[in-house]
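What you see is the complex with one protein chain gone and the rest in place.
And now, chain A:
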Amino acid sequence: MTGFTPNEMMTIAASRALKNDDVCFVGIGAPSAACNVARLTHAPDITLIYESGTIGTAPDVLPLSIGDGELCDTAVTTVSVPEMFRYWLQGGRISIGFLGAAQLDKFGNINTTVIGDYAHPKTRLPGGGGAPEIATSSREIYITMAQSKRGMVEKIDFYTSFGHGEGGDHRKRLGIDTAGPTLLVTDLAIWKPDPETKEFTVVSLHPGATREMVQETCGWAVKFSPALEETPAPSELELATLRDLKARTDAAHKRDAAAAKRGSKDG
């Protein structure tokens, strides 16, 4: 078996959760890589949507931003941003919203707004962007992030995007009829919410990961499923697809950078 990194395992495990008939609203970064690996392996007909309005996009390289030209070039259609959020997201057309997180709690609530107090923040983060409504209007939410004690915390500083709130039926009590976070994929494990409490529970450890490693990199007391499984290692096809995609992306960004430099020198 070829070696692989925890990050590669994370992306590939996340990609496996996506189905061929999913309509997926893709967050930038780790979600974007996972969604495109899914498209290039087992889910060739998956519809990938980025919030810049590109519907059914099939980029050859991973975009740096959610609005790269590559996304528009390869899309079935490109719509305006109001249409994106009104007809397609609010209209209930999205099966999976795929988000990353700066700060996450055990109920899948996400903070990407501030560290510290909102009015006087210690660190001002970019903010929610599309996430607050993606989190409640998509039928389900998948989250992917690398584990760290800074990132996975007992209490988030700001509820940018609502997950399961305080757990249990909190979504229902707020009148939110979508499922919310149903999957968390980290670099060490696959987590699913407990059916009752909605607390994220480890259901599968990635090859080489241990319970101790998961707990050491997580800020809350981790619960493990009694039927704990081991995540199947990446197949050669999955690994080759991800590495090719990353290599194409790096090469394209380097080429662009070189071209930009040449241009400004010539000018």
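Simple rule for what comes next: contacts are C-beta pairs under 8 Å (C-beta built on N, C-alpha and C of every residue); 3 or more make two chains touch, one makes a residue touch a chain; residues count from 1.
The definition used in the following text is that contacts and distances are computed from a predicted model.
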TODO: Between "Carbohydrate ABC transporter membrane protein 1, CUT1 family", "Coenzyme A transferase", "Substrate-binding domain-containing protein" or "Branched-chain amino acid transport system permease protein", choose the name on the UniProt record of the chain that's been left out.
DONE: "Coenzyme A transferase"
- [ ] Identify the residue among A:Y142, A:F158 or A:W191 that touches the chain left out of the display.
- [x] A:F158
Open item on the list: Given that one chain is not shown, which residue among A:V76, A:L174 or A:L228 touches it?
Closed with: A:L174
- [ ] Pick out which of A:T47, A:T136 or A:S204 touches the chain that's been left out of the picture.
- [x] A:T136
Task: Absent-chain contact - pick from A:L89, A:L183 or A:V222 - done: A:L89
TODO: By the contact definition given up top, give the residues of chain A that touch the hidden chain.
DONE: 28-29, 51-54, 60-61, 63-73, 78-82, 84-86, 89-90, 113, 118-133, 135-137, 158-162, 165, 170-171, 174-176, 252-253, 255-257, 259-264, 266-267
